[in-house]
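The complex appears here minus one protein chain, its other protein chains still in place.
Lettered A and B in written order, each chain numbered from 1.
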Amino acid sequence: MRTYLIDSEKNEVVVDLTKTIIHSSDKVEFEFSSFVDSELVNKKSVIIRQLAGSYFYSENGVSWSKIAKQKLPKKILSIDRVFDVYRGYKPSGLAGGGEGALLTQMPGKIVKILVKEGDEVYKGQTLVILEAMKMENEIKCGVDGVVKSIHVKEGDALDSGILMLEVE
Amino acid sequence: MSDLLETKRQELLELREKANLGGGVERIEKQHATGKYTARERIERLVDPGSFIEFDKFVTHKCASFGLDKTHYLGDGVITGIGKINGQKVALFSQDFTCWGGALGAAHAKKICKIMDFALENRIPIIGMNDSGGARIQEGVESLAGYADIFYRNVKCSGVIPQISLVMGPCAGGAVYSPAITDFIFMVDKTSYMFVTGPDVIKTVTHEEVTKEELGGASTHNEKSGVVQFKCVDEDDCFERVRELMSYLPASNFRDSQAKASADSVFRDNTKIKETVPVNPKKPYDMKEIILDIVDDSQFLEVHKDYAKNIICGFASIGGIKIGIVANQPQVLAGVLDIDSSCKAGRFVRFCDAFDIAILTLVDVPGFLPGTVQEYGGIIKHGSKLLYAYAEATVPMITLITRKAYGGAYDVMASKHIKADVNLAYPTAEIAVMGAEGAVNIVFRNELKGLEGEAFDKKKAELVTNYEKEFNNPYRAAELGYVDSVIFPEETRSRLYEYFCMLKDKKVELPRRKHGNIQL
Partner (left out) sequence: MKTKRVLIANRGEIANRVARACRELGHTAIGFYTDNELNAQHLQYCDEWIHLKGSTNAETYLNMDAIIELAVQHKVDGIHPGYGFLSENGIFAEKLNKAGIVFIGPNVEAIKVMGDKATSKALAQKAGVPVVPGTSEAVPTIAEAIKVANEIGYPILLKAVAGGGGRGMRACYDEDEIKKQFEAVGRESLSAFGNGDLLVEKLILNPRHIEVQILADKKGNVFHFFERECSVQRRHQKIIEEAPSPFIGEDEELRRELCETAVRLAKAVNYDSAGTVEFIMGEDKSFYFLEMNTRIQVEHPITEEITGVDLIVCMIQSAFGEDLNIPSQEWITRSGHAIECRICAEDPITMLPSPGLVTGFETNFPQGVRFDHCLFKDLEVTPDFDPMVGKLVAKGIVRSVAIRKMRAALEGVYIEGLKTNIPLHKVIMNEETFIAGKYSTSYISEIAPQDKINTEVDFTSIYKKMAGIEAKRLGM
């Protein structure tokens, strides 16, 4: 199970809890890994033990260090950063969409193309105006990048699902 | 410990070990190679760590035909049990592809039925993970009976406990109808497919050439057929979305769901959406901007994200109160109602109603989509589904008209007349039979007759302006009490929270009947 740690600058640390072994009522073993560039690294097996009302942590089952017992927290501290903890899933809506290819979502007519190939574009910039259902729809860019290719021209009547342009 | 006791304990340990291995190490490796987890790993990764309790670990089949008695897998190719998701109890079954390709036999089906009965009796949600080649042919009609037993239970559970299906491999033939009946289907991109008849059969019967992926892949069902509510990138993503969905669902109907914890203040001003709704009815805008700003922490779980995008359905919370949101999306097809969007929203509204989840409807609808495709396709009967669903719903319902609410679509979108509890409108709202231009053409056709060129345009413009003045506002409806309050966009969140609080204990009884006859 993954946990997402996201700080106020939207930096993300993804930790995957891959295994849980309950040894006894006061001793549990967890196996953690973390995602760096979509690869699982830093795999580590850790053991938590309860003793005299406190939790103790060990990597080898021999030497133990105390940890602060927390009530199901929403935040984790790392030196000078406080991460919001999203345990189990990253809620929808938090992550902005990011798609480089712009497809028509409905049949319509291209009113205007506001960029040309090679232009640098930013997320949220209007690239194309498409008229459909008597409405002028501003087709916005989903990512920061450069316009790679434009497949349509002004005045084209398009079906839905047609690739209009690509951003890289 | 005596030696005998030690042997007995050892025996249990060995049996457990054997059951855990399912179809064996070799097949497990094969499963991993295709980018899939094993049945057991899936459960482990879905539920809260360490919370899974297994049932029927040592069940095996009794079939002796076609040499099947030579292979027995402990558990018979399916893992069932109880676990916790976000601390909430759920019943689970997970088909094990490593045992006969997850094929379903009598014992296998019996295990699934047992856990479904358990879920129903204890009123906890059931989650099924499908990864099966189909019926176990050697067992013949017994396996068909097994499917039917599951379908029957799916129907019995429907509307009582939430049912979620995760299609994580093949799911073909009759087997598809179990997920089909459940409330939500998740599919994993590239590794799973669903169809009633496969590409081979299609080729022999209709001579169509189609790949499995094209025919029944996650994208197909998510975008084209609308069978699948959630398309997931990979299995881990799938588990995450299930956990997120579960955070909005109650354990069963008539069981109070717990408030969703949030530190987001309910009295936060929605300054971000102050100018989101353009006054010009020709200009589109993104309704999601409004949704994301009014809900807690901008967290919104969209259902059917890529299907019928002209209507948005999804779960969110306001001040911890869990709600279902239905909203027209002016950015896509101007937000019209058509066959697909009516069916999508209709089913969503019925789900919310069945499980006591309050509904917020955001309206910006120009009407129903015109055209032969729609009429031939049965927009009349499909459109009625949404109307039926809203009129039947007894959960708290709040409707907010952001801009257009024209014609019959105004009535359908949870209007006052079909018993929404609170109807609100922004100052930009326009409630009318139709848009100004169309209305002028009909109402003033005599005045316009005979006029041509500039004179026509001038006269028409004047009439349109007059009409707009008269109808392009929410105050006519407010005078009649069809709109309870006209609010500023920036106070949306706090007002909605207050109204939802007031509606918390709403109780409406429908007339006694076996069940209504919704248009199907």
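To be clear about the criterion, a contact is a pair of C-beta atoms (placed from the backbone, for glycine too) under 8 Å apart; a residue touches a chain by one contact, two chains touch by 3 or more.
Predicted model, so just to flag it, every value in this text is computed and none were measured.
Chemist: Among A:K44, A:K109 or A:H151, single out the residue that touches the unshown chain.
Modeler: With A:K44, A:K109 or A:H151 as choices, the missing chain is touched by A:K44.
Chemist: Taking the entire complex into account, which one of B:D48, B:D340 or B:D484 touches the absent chain?
Modeler: Looking across B:D48, B:D340 or B:D484, the contact with the absent chain belongs to B:D48.
Chemist: Going by the contact rule already stated, which one of A:I76, A:I129, A:V146 or A:I162 would touch the omitted chain in the full complex?
Modeler: Touches the omitted chain: A:I76.
Chemist: So which bits of subunit A touch the chain we can't see?
Modeler: These residues touch the chain not displayed: 3, 5, 13, 15, 17, 20, 22, 25-26, 28, 30, 32, 34, 42, 44, 46, 48, 50, 54-55, 57, 65-82, 85, 87.
Chemist: When the complex is taken as a whole, what residues of subunit B touch the one chain not shown?
Modeler: Counting over the whole complex, subunit B touches the hidden chain at residues 48-51, 87.
Following the convention adopted for this analysis, only the chains that are shown with their structure count from here on.
Chemist: Report the inter-chain centroid distance for subunit A and subunit B in whole angstrom, where each centroid is the mean of the CA atoms.
Modeler: Each chain's C-alpha centroid was found; their separation is 22 Å.
Chemist: With touch defined as at the start, can you tell me which subunit B residues reach subunit A in the complex?
Modeler: Subunit B reaches subunit A through residues 44-46, 48-50, 85-86, 236, 239-241, 243-244, 261, 263, 282-284, 292, 295, 297-302, 309-310, 314, 316, 330-334, 336, 366.
Chemist: Touching residues of subunit A toward subunit B in the complex: what are they?
Modeler: Its residues touching subunit B are 1-2, 16-17, 19-22, 28, 30, 74, 88-94, 105-106, 132-138.
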